[in-house]
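One chain of protein is taken out of this complex; the other chains stay put.
For reference, chains read A, B and C in written order, and residue numbers begin at 1 within each chain.
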Amino acid sequence: MSTPTGAGRLDLPGTPVFDGDTSRRGFRMNKLFMSLRDAAARERFLADEAAYCREFGLTAEQEKAVLARDWQAMIDLGGSIFYVYKLAMMDGRSMQYLGGVFTGMGEDDFLAAMRAGGRRDG
Amino acid sequence: MSTPTGAGRLDLPGTPVFDGDTSRRGFRMNKLFMSLRDAAARERFLADEAAYCREFGLTAEQEKAVLARDWQAMIDLGGSIFYVYKLAMMDGRSMQYLGGVFTGMGEDDFLAAMRAGGRRDG
Amino acid sequence: MAEVIWGLATSHVPSIGAAMDRGKTDDPAWKALFDGYAPARAWLAEHRPDVAVLVYNDHANGIDLDFVPTFGLGTAERYEVADEGFGRRPVPDVLGHPEFSFHLVESLVDEGFDLTVFQELAVDHGFTVPMSVWTPDPGDAWPCPVIPLLVNVIQYPQPTAARCYALGQALGRAIRSFPGDLTVGVLGTGGMSHQLAGTRAGFINPDFDAMWMEAVEKDPARLAALSREELIRQAGSEGIELIMWLVMRGAMDEQVTRVHSDYFVPASNTAAGIALFDNRTPTG
Partner (left out) sequence: MAEVIWGLATSHVPSIGAAMDRGKTDDPAWKALFDGYAPARAWLAEHRPDVAVLVYNDHANGIDLDFVPTFGLGTAERYEVADEGFGRRPVPDVLGHPEFSFHLVESLVDEGFDLTVFQELAVDHGFTVPMSVWTPDPGDAWPCPVIPLLVNVIQYPQPTAARCYALGQALGRAIRSFPGDLTVGVLGTGGMSHQLAGTRAGFINPDFDAMWMEAVEKDPARLAALSREELIRQAGSEGIELIMWLVMRGAMDEQVTRVHSDYFVPASNTAAGIALFDNRTPTG
């Protein structure tokens, strides 16, 4: 897109903003994540993850990110953290684990930082 | 209800107003009507109308109105005309037929009145 | 910046679409209506915009009563034509313009319009009939991308006429602030007077419709002052749809030039109206 729209105008380093364009890119992938609230769907997903991704119409890149549990790529490809988290929960991963991934700190250091009062800017 | 809400405050003789309370009363019946957009659903409905009504959770009065094609009762029991019309269409009935029913004029006179420029108040 | 070049108000009675789809436009019951469309269609064919915004309501096809949005705006790339029960109309799907939609959403939400944003939406006759009034023979594609703007007119309380007019004015500002040169058409649909149920079914009010037709051009603020109750009393319970014309009108300049208008009774149980306005500054 040639003209900045939505969050493209925001200057917020290190902060993904889930705007309309992002939501459009991630629409089918987020639908997949939402479907995982259902136990039968989780079973079907786990039985053949790639087929399940194709059924939901994910792009090749999205499918790759989901299969590899590349959490950062899922966010970059339009995932909403609230949706992505449903896949993480299924895997037994916590929000602290994801925080460790997004920050590159690893889960233990991330958790320690939170217990020490959270992270600061800069 | 002891206090007038919504359309209860409107004074519009001969004019049903589909307000929130009406919509709540008619919710399941309107859902049934909407389902009839689907050919397979129409077949199932026609095979056993009473069972289909119970499946959608209609009240006994609503079921009776649907089975008897009592169009006025459907409106009185919370039907929205746009939803009720889906049942009428399935039966091959036109909006002019329904107009004939609601006014008590019959379809032919209703149609003639429309062609003559429509009906007036009073 | 983008510019509203025209506004089209038109009824969206399903039987108008059915008459076209079944080749009945020359039948005695329909000919006068379609003859009345001809001058508007000819002008519109000469003035194709880059994108359009179509203000309409759904009739239990794209959305249900589980949730009823007062105002909804689509951001999809494509809007499927709904099957209302007996096959979809033989017209093309609608292509959207997500980038323009996102701009409208952001501008309107910033101005305090509490939109519901639709990423998926099937459009029914409320949408496709006005498209056919505009473009009777679209072939494989409509003339330009079109963005649906949904208004709740079915479940009381509908937005007030004043709120619809204010939304239109904000829509006009949003369009003009788009960072790109686009020409825009705006369609307001529904009406005119009609009532489908109750002992007053079949009600038509030509005096009110004539007043509305005149005032929507010259004094829309007068129409915006009408209460829901007054609208239902004067235009019938379904005639309240006319509030959607005010969204279109609000998006245009204070002074517009009427290109064409016409009025016809009955299309099904409805008084059908069409009014086309040129929004370009008259060059003298």
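Some points to look at:
In the analysis below, contacts are C-beta pairs under 8 Å (C-beta built on N, C-alpha and C of every residue); 3 or more make two chains touch, one makes a residue touch a chain.
Since this is a predicted model, take the numbers as computed values, not measurements.
Only one of B:Arg24, B:Arg54 or B:Arg115 touches the chain withheld from this view, namely B:Arg24.
In the full complex, subunit C touches the hidden chain at residues 63, 65-72, 105-106, 109-110, 112-121, 155, 157-160, 162-163, 166. One chain of the complex is left out; on subunit A, the residues touching it are 6-7, 10-20, 23, 27, 30-31, 33-34, 36-37, 75, 80-86, 89-90, 95-96, 98-99, 102-104, 110, 113-115, 117-121. Hidden from this view is one chain, which touches subunit B at 1-6, 19-21, 23-24, 27.
Keep this in mind: only the chains that are shown with their structure count from here on.
Computed centre separation for the pair subunit B/subunit C is 25 angstrom, with centres defined by C-alpha atoms. Computed centre separation for the pair subunit A/subunit B is 46 angstrom, with centres defined by C-alpha atoms.
In subunit B, there is no position where the chain touches two or more neighbouring chains simultaneously.
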